[in-house]
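I have a structure here, written as structure tokens, and I will follow up with some questions on it.
The other protein chains are all here in position, but one chain of the complex has been omitted.
Right, chain A next:
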Amino acid sequence: MLTLLSRRGRAQWPLLTSLLVTLVVGTTLLGTSTLLITLTSQRSVEVAAARAEPDDVAVTAYVAGISAANAGSVAADTRSVLTSAVAPFPATTVTRASSVMRELPLAGPEGGGYLAAIEDLPSRAALLTGRWPRPGATPREAAVLQSTARLLGLDVGDRVRLGDEMGRDPNGPVEVRVVAVVRPRQDAGWDRDPLYGTGYAADPPESTSARPVRAYGPFLIDLGELLAGGSALGRLEVSARPDLSDPTSRDLNRVTASLLRADRRLNGTLGDRIEVERVASPLPGTLLDARRQQQLTSSSVLALALIGLLLTAIALALAARLTTGVRTGESDLLTALGTSRRQFTAVAAIEAGALAVLAFAVAVPASSLLYAALTRLNPLADAGLTAPVRISGVQLLVVGGAAAALAGLHILLAVRPAPAAGDRRGHRELLARSGLDLVLPALAAIGWWQLRAQPAGAGSRADAVRVLAPALILAAGAAVALRLLPPLLRAAEQVAGRTRGFIWSLAASGAARRPQALAAGLLICLGCAAASFGTAFSATWHASQVDQAELSVGTDLALSLAGAPVTGQSATVRDATGGTVSPVARQNIVVGQWLGGPGSSPRLVAVDTRHSADLLRGRLDAGRDWSGVTRGLAPATPVTGVALPRGAVPAIVGTATGSSPVQVTPHLILRDENGLQTSCTAGPVPLDGRRHAVSRCAPVPGLRLIGVTLPVTGQTEVQNVSSVDVTLTLPASSAPAPQWTVRPGNPASSQLTNEKVTFDGRKLRVTATVSFADSAPSSRVLVATAFAEPGPMPVVLSTRLAANVNAHRGSELTFAVDQTAVKAVVRDIVPEVPSEPGEAAVLADVDWLARALAVRGNVVSPVTAWWVGHPAVDDARSRAGDLRLGPVNTPGAEADRLAGSPLRASYPAVLRVLVAAAVVLLLGGVLLHVVCDTQARAVEVARLRGLGVSRRGIRRALIGEHALIVLPLLAAGAGVGALTSALIAPLLIRSETGAAAVPAATADWPWGAEALLLTGLIGACGLITGAVVLVQARRADAAHLRVAS
């Protein structure tokens, strides 16, 4: 038997080689996919952690209510708990602390101030005058913010006495000497200052005093001095940033578990030395998200690898069938000589085993090399997932298992006797095949339905349906297409039969009637379908990343401000980027009584909707564009206001009747030429009839004064009523004076009556009768504006918000924006609001919003970002980044981030492998089939020559016959690929969080790439067929005529 095997192997080496190649291609694909699913998948989490933004891995402990005696020990213990929580990763810590509010005699009886310390102060503030504070001096050296210095009239060298602490068990006064005036840097953590780095607040949120406090600060001193200097700490914040530059999965798991216990541990460590503590870190969530995404990617990679495995099995079955066909005579002879079935099985097993061993020996290094090569290509290389040539245990197991299983299939087909016509097994097989034709589409339909029904939310289920559905649907499509081909061929035969010539008639008859003509049909159709599907899926996936990125960013370039917007910023941004620039308000709001769903609040996005077409990005439903959707959101008339030349210093003078002193704190509401609304405060101004300058409010040209708010303060008494008369003198202007209006900031307030405003082109005079019965300061805010009450703000809602609050076009809603009620009317509903994918969100006009807030006395600019449409500068992104105003993003960068994320980079890589494997297996199948077919028909070809058919005619007939079979199969495969990608590609694509993609992915059929693929396949099949037929026709000589048919 071994001799037989050896000699047969030598004689049939082309066949055995094709079997081996098929085995190697399939197992290599599986081995490569295994490495992607295991090594790359695991590494992707590590790389994702290493590449995470510092803020996404920081661990921060917030501690409040610390007595002076415990300040030092609490800070040390907190640092210790955090660094041990992120062990074994080394971590750097940053500590910031602020004292409780102290009296500040310098600022009057209601004045308050506080000490604070920030490690690495020079990186967080710019030194304007003086030098940085040093420890050890007496009195302590302090730096103050520019705004604090201006409001308190401080300069370098001044001494400031901070009195007793406000609240219980106060510590005694401290004195500091100002050695520096500084300006907060953007994005330097000033949002966590008690006064948000503004230097002043009339009613600070953290005041522990029952009486009104006007707070100034911080007075920045050395951290060690603050912790040891006899001050109680209002808040202590320690941030630890672990160095995750070279993490391992095990260490990441350990840190995740440790961080989840850190809060309890810190609580236990600090005990009753503090009032409140909390440890917060996005790191566990970041890692959890990474693992969820990793699992989703792995299941998708597995799904695609399964398609490859299915193709391999079909290719192998074809090779085995053809081999069996070639060996029929030999088998019949051996059977006649008495060879038993067991002996046949043994021979087949030895041959299959040898093939499996050889395939294993080749596929293991081949898959490792292919894997290493893939990781050196983008996007895996860009994602930092480059890997050396490696062999893993799982890979050995999978490749070995697959080789053994495929070898088993070969044995099964090899020992199965060829069915005789009409025998019972043939009928059973037909029945089974018919059943399979029904079962496959049914299973495919179930898979499709399951994919459609998968939840929209995030989930990491790598369920069987998700993994099997693509392979099932492709297989079912190919099987159905294959059943449609014979009638088509019969029709072609009928047409050809009506012609006079012989060649096409013979070709059509051969294609339609030859039993083995469609032997490779399933492989060709499914291979083409898999390659088309892989190509289309890749295009759909990339298009979806772009769609998601566009909607997620919302515009062409988004600059999110790290701090409050500054007057004149719009010109800076415009100069850096060019294009259409708009201030943008993005913030959480409350809609009526609805606070939002779990984990998310309703979001407001307000932009300059006059330029929606230039600014807004994100796919809308068909037939609509952003320009049309936002029409009518902007106020009909622009606000003109009064021009305030650069360096202008308005003056304010006022009087008040009554016995007790009355003062106002005027806020000038300014608008720059790009619509950025800011405010400038002059500090408290006593209404004493004297003139007070409002300086430093016009640092840049192009500003216009569009409003003034005047919070009136006085002694709270029921009988205290005063008539106030405030005049703001502005620089002379030749422009026509706008019509000013005045009203109480709180329309429900009864504390302001008889309010009037006049403006003569230079002097803005506001008069009112003020009652001081109500203790709430907000009840006495006069608001004068150069525009009328704007009325309900027209808005566009996202579908989700509209559904949640049951709103429709024309519905009236009330939003709480920064605690200010804004009435709104719904103009339209869109699937998503730009920059807020999947959220319950509102789109409004930023001008209308600013006006609506201003008339309610809210002068805090709602602007949190700048959006730029069609940037006119090539390197707009980097130039905007150079402004250091905050993070900059563009749809292109976001799409690159989404597509190139280490957690998702395996997707496109395995798609490439799938397409390549499908093409190789398909062409291999075609080669095998054509070779076997022409060999089997060598005698027939020779006889045709005997009948007078020329070699050219024979070539045409054979090529025509194969073309009649291969071309429709390729076309059907492309059709099945197109249909499958249209049906399931959008359903397979999920967002980076694992939830359904927003906007929903739509099937993208890349005509160019598909045409190239199909043309390439047709060309390659043509070349293979042509070459084989050419050789065969040349070899068809008289010698064949003596061979029995």
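Throughout what follows, a contact is a pair of C-beta atoms (placed from the backbone, for glycine too) under 8 Å apart; a residue touches a chain by one contact, two chains touch by 3 or more; residues count from 1.
The rule is simple: contacts and distances are computed from a predicted model.
> Of the candidate names "RNA polymerase sigma factor", "Thiosulfohydrolase SoxB", "ATP phosphoribosyltransferase regulatory subunit" or "ABC transporter ATP-binding protein", which one corresponds to the UniProt protein name of the undepicted chain?
So the chain that does not appear here would be "ABC transporter ATP-binding protein", according to UniProt.
> From the listed residues A:L506, A:A876 or A:V926, report the one that touches the chain absent from this view.
Selected residue, touching the omitted chain: A:L506.
> Check each of A:S750, A:Q819, A:S950 or A:T1015 against the chain that is not shown and name the one that touches it.
Answer from the full complex: A:S950 touches the omitted chain.
> Considering the entire assembly, which residues of chain A contact the chain that has been omitted?
Missing-chain contacts on chain A: residues 498, 500-502, 505-506, 509-510, 513-514, 939-940, 943-951, 953, 1037-1038, 1041-1045.
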